[in-house]
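Here it is, the structure in full.
Excluded from the complex is one protein chain; the other protein chains are retained at their positions.
Our next item is chain A:
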Amino acid sequence: MSAGIMLKGMTRLISSVHKLDPGRFLHIGTQAPQCLAAHLDNQVATESPRAISRTSENDPAKHGEQHEGQHYNISFQDLKTVFSHGLPPRFVMQVKTFNEACLMVRRPALELLHYLKNTNFAHPAVRYVFYGEKGTGKTLSLCHSIHFCAKQDWLILHIPDAHLWVKNCRDLLQSTYNKQRFDQPLEASTWLKNFKTANEHFLSQIKVQEKYVWNKRESTEKGSPLGEVVEQGIMRVRNATDAVGIVLKELKRQSSSGIFRLLVAVDGVNALWGRTTLKREDKSPIAPEELAFIYNLRKMVKNDWQGGAIVLTVSQTGSLFKPRKAYLPQELLGKEGFDALDPFIPILVSNYNPKEFESCIHYYLENNWLQHEKAHTEEGKKELLFLSNRNPGQLERLCAYL
């Protein structure tokens, strides 16, 4: 009896300690709030909000329905390797500000993880396409699935934004491999560097199966590790695009053999079949297939290889010559794109549902991001809900002012 009273007193003390310093980062696991709730039934209302927004389950493989709406932490190690170039810029800024990277677990990502867990690696790669309005979280859902695959030790082939390749390219060289196509040395070499950081351990294991001659003096022999090709591309910027092409070809060929599993993740895949703003010297426009990188990437997202999965997003942000309100896959991909990607599984990413919205607000409140005095009141929340229409991107932009 006394022990029970003492326990009650202790837990009450702990809860009051919790209430006193809301600024501390509290990693209350999913188990903790349940036992707290058992002891403090009259204080459940104040305790559970804090627990709603976070979960201690940091392995995406174990994320399930019960974690929906909660934020999980991505370690800095993973950030440096897996997400060296993948995260959207505003999220990177948020990570720097909060000094931690927390991603919300949401239903579209959970759905995709469920499919990925049940993939049959003998069947051809299935294509999944995230689509949704602007700011709903397609890129972050993609990053969630990339994190999962990285933890499961897949080889990640991540193109952070395919739109960057079809616009604003300063130097276009005529391709050394095929005279009709064009090379983009700068973009290719940056991508190769990031690819190397993401998949260090694989590069020494995978061996090329053909001899590649770069120029009169240099060549890569058959059987040498893929890392050599990547190094060649990084060092000799002129051959970077060809190096990328070789990497893609080799990975596609060898993933079917089962040594490793390949995840191809492309953000903004509608750039592959759209138009470009690049022009030749005589000001005539260049079609996407005349860019060597796009040509190779198109081959990559075809489902004629086994042993992996292809996860894509279609986005209007950054797309060329598409209206602002367009978000449906057929609108953004066009006829050519749809025919090329058919059959695929479209996954809709929508705005936050009320639970996720609450969770997001609590996460911001915890990190002291919302400085406005009315931010934590019910009215303030209703105002934010109305202004942002539960759109994650919009909410993030609004809260940046508060």
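Here is the rule we go by: contacts are C-beta pairs under 8 Å (C-beta built on N, C-alpha and C of every residue); 3 or more make two chains touch, one makes a residue touch a chain; residues count from 1.
Here is the rule we use: contacts and distances are computed from a predicted model.
Undergrad: Identify the UniProt protein name of the omitted chain, choosing among "Dynein intermediate chain 2, axonemal", "28S ribosomal protein S35, mitochondrial isoform X1", "Proteasome subunit beta" or "Centromere protein L".
TA: Spelling it out: the chain absent from the display is recorded in UniProt as "28S ribosomal protein S35, mitochondrial isoform X1".
Undergrad: Quick one: which of A:Val92, A:Leu173, A:Leu348 or A:Ala375 touches the chain that's been left out?
TA: Result: among the candidates, A:Leu348 touches the missing chain.
Undergrad: From the list A:Asn58, A:Gln152 or A:Gln306, which touches the chain that is not on show?
TA: Within the whole complex, the residue contacting the unshown chain is A:Gln306.
Undergrad: Tell me which of A:His123, A:Lys325, A:His372 or A:Arg397 is the one touching the absent chain.
TA: Of all options in A:His123, A:Lys325, A:His372 or A:Arg397, contact with the hidden chain holds for A:His123.
Undergrad: Since one chain has been left out of the picture, which residues of chain A touch it in the full complex?
TA: Touching the missing chain: residues 114-115, 118, 120, 122-124, 126, 303-304, 306, 328-331, 339, 342-348.
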